[in-house]
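For this depiction, one protein chain was excluded, whereas all remaining protein chains were kept in their positions.
Chain nomenclature is as follows: A, B and C, assigned in order of appearance, with residue numbering initiated at 1 for each chain independently.
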Amino acid sequence: MKLMRKKEFVAMLLAGGQGSRLGILTKKIAKPAVPFGGKYRIIDFTLSNCYNSGIDTVGVLTQYQPLELNSYIGIGRAWDLDRKNGGVSLLPPFVREKGGEWYKGTANAIYQNVSFINQYNPKFVLILSGDHIYKMDYSKMLQFHKDKESEATIAVIEVPWKEAHRFGILIPDENGRIIEFEEKPVNPKSNYASMGVYIFNWNVLKDYLEKDENDPNSSNDFGKDIIPKMLQENVRMYAYSFRGYWKDVGTVESLWEANMDLLGEKPQLDLYDYNWPIYSVTPTQPPQFISETAEINCSLVSEGCMIFGRVEHSVLFFGVHVGKNSIVKDSIVMPSVKIGRNAVIEKCIICENAVVEDNCQIGAAACNSKGITVVGDSLRVPAGQKIPAGMVIGSEQLVKRS
Amino acid sequence: MKLMRKKEFVAMLLAGGQGSRLGILTKKIAKPAVPFGGKYRIIDFTLSNCYNSGIDTVGVLTQYQPLELNSYIGIGRAWDLDRKNGGVSLLPPFVREKGGEWYKGTANAIYQNVSFINQYNPKFVLILSGDHIYKMDYSKMLQFHKDKESEATIAVIEVPWKEAHRFGILIPDENGRIIEFEEKPVNPKSNYASMGVYIFNWNVLKDYLEKDENDPNSSNDFGKDIIPKMLQENVRMYAYSFRGYWKDVGTVESLWEANMDLLGEKPQLDLYDYNWPIYSVTPTQPPQFISETAEINCSLVSEGCMIFGRVEHSVLFFGVHVGKNSIVKDSIVMPSVKIGRNAVIEKCIICENAVVEDNCQIGAAACNSKGITVVGDSLRVPAGQKIPAGMVIGSEQLVKRS
Amino acid sequence: MKDVMGIISLNENSDVLNNITNHRPLASVPFGGRYRIIDFVLSNMVNSGIQNVGVLTRYKHRSLIDHLRSGKDWDLDRKRDGLFIFPPENINNPAELYNGVMQNLYNNIDYIYKSRQKYVLVSGSDIIYNLNYRQVFDFHKQMKADITMIYKEINNINKLHSCSFITKMKNTRILDMEVNSCCSKSSKMCLEAYIMDKSLLIDIVNSCVSRGYIDFIKDGIVKNISILNVIGYQHTGYVAKINSIESYYQHSMDLLKTDIWKELFFKPGLVYTKVKDGAATKYTKDSVVRNSLIANGCIIEGTVKNSILFRGVRVDRGACIKNSIVMQKSVIEKNAVLENVITDKEVCITAGKILRGDKNYPLVIEKKKVI
Partner (left out) sequence: MKDVMGIISLNENSDVLNNITNHRPLASVPFGGRYRIIDFVLSNMVNSGIQNVGVLTRYKHRSLIDHLRSGKDWDLDRKRDGLFIFPPENINNPAELYNGVMQNLYNNIDYIYKSRQKYVLVSGSDIIYNLNYRQVFDFHKQMKADITMIYKEINNINKLHSCSFITKMKNTRILDMEVNSCCSKSSKMCLEAYIMDKSLLIDIVNSCVSRGYIDFIKDGIVKNISILNVIGYQHTGYVAKINSIESYYQHSMDLLKTDIWKELFFKPGLVYTKVKDGAATKYTKDSVVRNSLIANGCIIEGTVKNSILFRGVRVDRGACIKNSIVMQKSVIEKNAVLENVITDKEVCITAGKILRGDKNYPLVIEKKKVI
């Protein structure tokens, strides 16, 4: 009953991953829904990139704990993606006449939604993942794809040579055409890492998705199966070089680092640029209240916070309360956390709704052990508790973070 | 991050069924998304009932072919259910830390979403199914539930005795308390049939859902497992007697009948009552154009239609075209169907976007066989074709409807 | 077209449709069974890809605000840009010094200045047609025009008053124009839609106002026609200029021609309007409907010929409607007869009443009247 009009360009956003390396942070929510940067969730960056790049049709593929993500995205109003034609569509796995199948891999997830994409009869498909922090104009990448008459274009970023072995590494020739691809090579031949951002000609991709589906040995993954196969069969593939901030926030350390990256004098990722705004769903909160006794430096603090203590080099989300004489340092404090008086929080991630009572000492300051300390959501840390660095406190239990 | 406020009453709408008895009508869409009554889909009735009864929090459980249903419901704007707190939530099956599970039965579907319901901490839960046509004020049923201090209330309707064996039959005592329940009894003891509309005290239901889940022999169904179990254990259960139009449109015949029921002089189901409007998503279509040569009687015709022929005792959805000298009789013609000249369509269901070319004869008129003829969506019936009654034409193939 | 800002100026004379424009501006007069007049130009803009539209109003705009609301029904409820309605805002200039468009533009020049778009498409709101402005915009750029205006070659110019005409053209360049001439000999009617650089528009408004010039076309465009490259774009499709009850009635009746129905509602784009809920229209065993345009939600038990029924009209048994326009939620009771009649919204014609107007002078029944 819905009249679909042709779209040149459709984006498919993979948001179904569990992100198990984030531990208790993704116990109840999908990785793209993890809070970031004082008022965002990770997926806000990709969705805002889509809007700012002029893309108005985005399929979001969900699978793991999608409830919070679904209600967060809704029909995409926050990103101006509630359109009469196109807009955001949530695409969970579903049951067909012949039964249901979960998404087996990234390529299979797209394969199962071929009919969704076909509705728009697009020329190009953009594949994105919902767990990276970056600002990128996909329309420029599309222009590059057209200019090169490419059939598959992969966005790449130069990474430090010593880290290259952790990535999918592309080796382009002098024209940018990709001649080799190595997944996590021991001795990388280049430092161009794939960002997990692909543009395909839809007719080419559709072919490969079908072939891949019929291959019983495939793991149905873009990086492991589709791309190597295309390369092998001489599909015209180009590397699009991206310069700028890009971070995979797949681990507790990288999530913490990406937050801390925002606190420098001139951070590479500018959140205050009116020309490339990052949109998000804004809760109802009054302005933050900074008391007479507060001291705040090198920090991001969001609305609804009440600060009576000292906040240093930290990121505070909505509605955080920091009591008198408490110190919060090098930490991420998620929405609605309450911190009592005389507490010391150092190098911690405190999850939503947790309560840290008076005189607690959490994280590095407490002893000589190292690493980031994580306090799970809605937990209560009783008064006077000392928690050594590098621990994870989830469900009333203290465990060493692996 | 979302502040949930307590709700007294939450509705859960089961919309995951395939409706396999509807055959090709539900090949690509879930049963609740099947078009009905000239401009609705089946689920519009239940959603409009919710809004008109003052319920503002509705979970819609989807599983089978949900894409069209998802995009149709969106955030519930058409039913005024896009609320800051509550509103419509789409609830597909999902993957948890320990893996994913499809909804095994109606009770299991609710069980898997216990945490969704718990968010609102409701006192009562209303269980609905998305495949019945009726107008009902659930707030009156809730009042009855409270007045009787019931723990589980089932809406019942009196059916003709000879049909009672097809339903779940309840036997209430003189106060309305249910003393017996029989699923499809050979010799029914009453003619009170369950409408599949339940109100439970949430704390009671939660208990039984957990017990049911731990019972390896259970089929996890409300009618087959939960209700009998509750009855057995003396839960206070009452029958709420509903008078008015109610129809299960689970078969091609009943779907056809329910449509034809609208065409009488004073149909029991009044679609023009301003006090109980049925809401739906309205496509962009101009007013219908009735030509000089058209004749229309005893029919429902929707916007965007162009009628040059004769339409008698039929239901025409959006954008249907009926050519000169064609006759459409006792039929349901779904959106955007094109019917050429000199065609005769009798007792048919023609699905979306189908094309019937000139001089075709489809249905009863063509020969002596009986029954409803179904033409699948987007099919083209070539000029001059004669299709006998009772056939199903899906994917270019003619088959006898079983 | 993302770089073009749409401006719809409600510059029409206010009371051209007698009773029908008593309580609403012409732009929000119901038309074509389920639309308002403004829906057509607004849908043209949306279908062309314009994402920022300002509606500049003058009088009685309550019904317009209620109709447009947030712009959602036109997909113009956006985070950036979208639909903006500007009420008359005249703090420092309480007197109305300028004519129609000029006054509206002058009042809201700050908003126009502030917008992100480089080009503007300024349009009136009382001409109905279906056109994708993208073609006009491409033509504008290709011709390196300063101003491109859309015109239509018409046959029957006698009926047209309060229009602008192009009186002299050389190829596509416009050399002279006439405004509101009651005896124009030109056949090139101007559709009151102009594309130009935003900066040029602001220039024209400011320089006119600072010199006390008051009319946008006469002073702003015609006086500069020799120094500006003003280009005409010919629209070949159907055009309905609404400036009197007669033209309203005639153009409504035009919709009963299949070709015009198809063109105006489908080609090149669809027409959007405020969504209302209502069932499909019901025809009973006694209903006789011929050559008519019927919106949803009607119940027709009587006879309807050569007429237009808006949403939710009830025609009781024995009632007969001919050559008439019946607006939303009106009720025509048993055996009542309407011929050459226009009823406004929620009118009730009681049983047996007979009302006849003339083809050239239809009878108009005011909103909510019971007769």
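By our rule, a residue touches a chain if its C-beta (ideal position, glycine included) is under 8 Å from a C-beta of that chain, and two chains touch if they have at least 3 such contacts.
Quick caveat, the model's predicted, so the values are computed rather than measured.
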Visible chains that the absent chain touches, using the contact criterion stated earlier: A, B, C
Chain not shown: contacting residue from A:300, A:322, A:372 or A:391: A:300
Absent-chain contact - pick from C:65, C:175 or C:370: C:65
Selected from A:110, A:142, A:278 or A:334 as touching the chain missing from the view: A:278
Identified contact with the non-displayed chain, of A:114, A:171 or A:290: A:290
Which of B:9, B:181 or B:279 contacts the chain that the document leaves out: B:279
Missing-partner contacts on subunit A, residue numbers: 37-39, 265, 271-272, 277-280, 282, 284, 286-292, 294-303, 306, 311, 315-317
Chain not shown, touching residues in subunit C: 22-23, 59-62, 65-66, 69-70, 72, 77, 79, 84-87, 89, 91, 277
Residues in subunit B touching the chain absent from view: 3, 54, 80, 82-85, 279
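Please note the rule applied: only the chains that are shown with their structure count from here on.
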Distance from the mean Cα position of subunit B to that of subunit A, given in whole angstrom: 39
Where subunit A and subunit C are represented by their mean Cα positions, the distance between them in whole Å: 48
In subunit A, residues with contacts to at least two other chains: 3
Residues of subunit C engaged with two or more neighbouring chains: 270
